[in-house]
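One protein chain omitted, others in place.
Read from first to last, the chains carry the letters A, B and C; within each, the first residue is number 1.
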Amino acid sequence: MIHVGVIGYGYWGPNLVRNFFECPATRVRMVSDLNPERLEAVTRRYPGVVTTTDYKQLLRDPEIDAVAISTPVSTHFGLAMEALEAGKHVLVEKPMTASSEQARRLIEEAERRHLVLMVDHTFVYTGAVRKIRELIDQGSLGELYYYDSTRVNLGLFQHDVDVIWDLAVHDLSIMEYLLPEFPVAVSATGIGHINGAAENIAYVTAFYESSLIAHLNVNWLSPVKVRRTLLGGSRQMIVYDDMESSEKVKLYDKGITVKNGPESLYKLLVGYRSGDMYCPQLDVTEALRIEAQHFAECIETGQAPLTDGYAGLRVVSVLEAATQSMKERGKSISLQGSANLRKICA
Amino acid sequence: MIHVGVIGYGYWGPNLVRNFFECPATRVRMVSDLNPERLEAVTRRYPGVVTTTDYKQLLRDPEIDAVAISTPVSTHFGLAMEALEAGKHVLVEKPMTASSEQARRLIEEAERRHLVLMVDHTFVYTGAVRKIRELIDQGSLGELYYYDSTRVNLGLFQHDVDVIWDLAVHDLSIMEYLLPEFPVAVSATGIGHINGAAENIAYVTAFYESSLIAHLNVNWLSPVKVRRTLLGGSRQMIVYDDMESSEKVKLYDKGITVKNGPESLYKLLVGYRSGDMYCPQLDVTEALRIEAQHFAECIETGQAPLTDGYAGLRVVSVLEAATQSMKERGKSISLQGSANLRKICA
Amino acid sequence: MIHVGVIGYGYWGPNLVRNFFECPATRVRMVSDLNPERLEAVTRRYPGVVTTTDYKQLLRDPEIDAVAISTPVSTHFGLAMEALEAGKHVLVEKPMTASSEQARRLIEEAERRHLVLMVDHTFVYTGAVRKIRELIDQGSLGELYYYDSTRVNLGLFQHDVDVIWDLAVHDLSIMEYLLPEFPVAVSATGIGHINGAAENIAYVTAFYESSLIAHLNVNWLSPVKVRRTLLGGSRQMIVYDDMESSEKVKLYDKGITVKNGPESLYKLLVGYRSGDMYCPQLDVTEALRIEAQHFAECIETGQAPLTDGYAGLRVVSVLEAATQSMKERGKSISLQGSANLRKICA
Partner (left out) sequence: MIHVGVIGYGYWGPNLVRNFFECPATRVRMVSDLNPERLEAVTRRYPGVVTTTDYKQLLRDPEIDAVAISTPVSTHFGLAMEALEAGKHVLVEKPMTASSEQARRLIEEAERRHLVLMVDHTFVYTGAVRKIRELIDQGSLGELYYYDSTRVNLGLFQHDVDVIWDLAVHDLSIMEYLLPEFPVAVSATGIGHINGAAENIAYVTAFYESSLIAHLNVNWLSPVKVRRTLLGGSRQMIVYDDMESSEKVKLYDKGITVKNGPESLYKLLVGYRSGDMYCPQLDVTEALRIEAQHFAECIETGQAPLTDGYAGLRVVSVLEAATQSMKERGKSISLQGSANLRKICA
């Protein structure tokens, strides 16, 4: 049984507490939040859980094995570092940190202390994304051609990060899990519509060594909510629409064939192939429930989490490059140095 | 009665012929195409129309007042120039020419000869786009924030142009008509999946002097056909979905409000406003029918077409910049020199 | 503050408990269920609530003012009668009782004791149905022509009632609230696909004195979930789609006009009118929350609930007639005697 303390009971914290509460392998012992009203909400719903406005009380508690951090991004590094230093395993909200430098330091600290450091890349644990990974691994898509995602809605404007760090981070964590390559460069454009505030609309292109390309369209000012990703390959293609109540993942047996012939000296002969569509049944277990279980198992067995610090670092590295490119109106920012993050760090 | 000759009876030519045929103000006199089989299709359907494989025959015919050109882009300039030199009014398929230099020369030639030069920016004549323009003109959207369009499907891979010149040109012609500003710079990214062929996926961002931004997502390799444009403003927002059989244009009374207060010294206070949605009835007359009528009227009255050579030139200027930016992986290409195309040329 | 006891913690009971818990005017004191495991779920979530497997303990508690009953239909009458006899106000799940005779006896008992008797016709309290009522009251639809509802999904097969009593009851309770008339007759057809079990597919037509007609399509064996109602009138028409996450209610300015002229001696001249569509913003407060508040207010003020015993009785009367008609393969069953239920009972 892993005893968990949760720091931050704002938007996402209640989901963490509920899932650690219902997971048989974990128990929620303490919740901290700066806002006493939020703590009252904890007490009303979970009378047995201790609450505090001082997270240090939580870190001092020797009964607590692990800490889950769901606070604003700017505080992730400080809180996670203190938690590791207090000997706690850490699950930190995405994006892992506000800079890749911070992410590297957390990874080192966790390795030094043999503690589990896991990033809450929630989508990786959904039935939809796991099924897409399965289809890719089976070769259903063939060579991967593109990942193209639209993630737009009205609000919530964040105070400490731009829309890329808030919304594109979801796609980057999914891409980190699904795609076999790490981007070599990033180009991003965007705009802010509130004076002095960060960009609320952004477009990110990631380039790869192969003929893969990725593109993310994120927007806090859309009248409609869209969560749609297209994944194209040489054999088949996927449409993943997270707004569908069922039928979230559709696999299309569609594509092109390029013919060679005498005429191709002068022009292309492209054929279009259009076959059946298949919509696999998905596991509907709540992602966070699976993630809570996985976190507990990693603590108990010492195995590295699926979404470990390196995954978090790689995502933060792309976020950094994207924000930099956006400042330079789309100028391509190289990620070559970051490309082998797996090796360097591991 | 305007007598029309049509050069090119491939994909779009039959639509031109049909609409000039049904329009009371025009009559189709001759159709030319290099492919005799295409001409047989003309004869089968319109026994009274003369056909020829030699477009020069068409240009020589003194009975023909105007020529409509629907051939590959690379031939637009040469055919249009010859037609103007033969004293014919010209309607040319979009994109107008393969370069802005060519577009300028056609404009000059038409002005010198007092001939009508019109570009077939078809979408401008649809009920949907005209209604959106009406809503913008009424101030329904307030200050314009963004134009964000997705135009993807499987095929048709073009032989002489990339996907920007084939698909983004539709949006650029709509933007040219709807938006009050011309872009100051463009950033584009993209990729080609067929060796030696042009890019089949591309993403284009257009920057403006105001806080407007435009983004186009075009793709010949999508398993599903999407034709969706979001138009955001400070007051209301539009979703224009051309795949809807009815309800193509939806106006959302949604947006944000930014509050000022003591707390705003530290953080934003953004409020979200969500009201009714309204879906106006649209004129369903075929766009090309309206366009044929407009072309005839311009010839008869000497007025400038809504989609004149300058409109065509401005669109081609953005296309050129986008393709250049795409070669440089998103580097921003300035359009400052092109910004006052209306003045310079006129 | 109204103290509430809840009998039955199966499918719907948890929603009742949660809403009485969160409603400031009510407090949940006790929950009874025959299944101890269900009661453990209560204790885990609401440690302060007393639980019991014996509902009589709940009825004996003098601190309890009101009882909410969410048990199988066959037990509604007995439990509600005992609760009234114990001096408790009663909120009973729909359908109110298993027969109109039982419904009448509950109404009489409640009136004799001056207790509130309310039926949980949940949909009546949704933002969507209240908005539709508002549009009807404003005359937006003109003369009502039809109410046509499809309510189908896979499962849940009920053990003690057929699909009409399980699914059509929702529509009948909405119709009871929205439509100005009570049906004069009912025709129903249906079929059962499990030996010895009740009908799992049924179709119900209700006839009215005016030119209104209503039709319900209910099915436990549908591969897709549909919750769609069309409401046609002489002026405008409504599509109410409860599966839409937003945009549940759409008002269409469409209809027909009938012309008179010389030609109409021989044939009809029907014109079709097609105008804008309008989608009003809806109140998204949970219906049961509003209902809990309304129940408390009725107890405190003595006013009759919007969905009182008579509403419940009228719905049960149509259910009875529909089931009878279904046994006779669609033979029309008169509701003339029931038509003035409002007057007789009140």
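Keep this in mind: a residue touches a chain if its C-beta (ideal position, glycine included) is under 8 Å from a C-beta of that chain, and two chains touch if they have at least 3 such contacts.
In this text, all values refer to a predicted model and were calculated from it rather than measured experimentally.
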Contact set of the excluded chain (shown chains only): A, B, C
Which residue of A:Glu63, A:Glu101, A:Glu209 or A:Glu247 touches the chain not shown here: A:Glu247
Candidate in contact with the missing chain, chosen from C:Val28, C:Ile201 or C:Val249: C:Ile201
Residues belonging to chain C that touch the chain removed from view: 145-146, 148, 150, 152, 154-157, 159, 185, 187-194, 197, 201, 203, 205, 207, 211, 213, 215, 217, 219, 221-224, 230, 232, 234, 237-239, 252, 254-256, 258, 267-268, 270, 272, 274, 325, 328-332
Hidden partner interface residues of chain A, rising order: 247, 250, 253, 274-281
Residue numbers in chain B that touch the chain omitted from display: 45, 47-48, 225, 243, 245
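Heads up, the rule we're going with is that only the chains that are shown with their structure count from here on.
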Chain A and chain B, separation of their C-alpha mean positions in angstrom: 38
Chain B and chain C, separation of their C-alpha mean positions in angstrom: 53
Of all residues in chain C, the ones touching two or more other chains: none
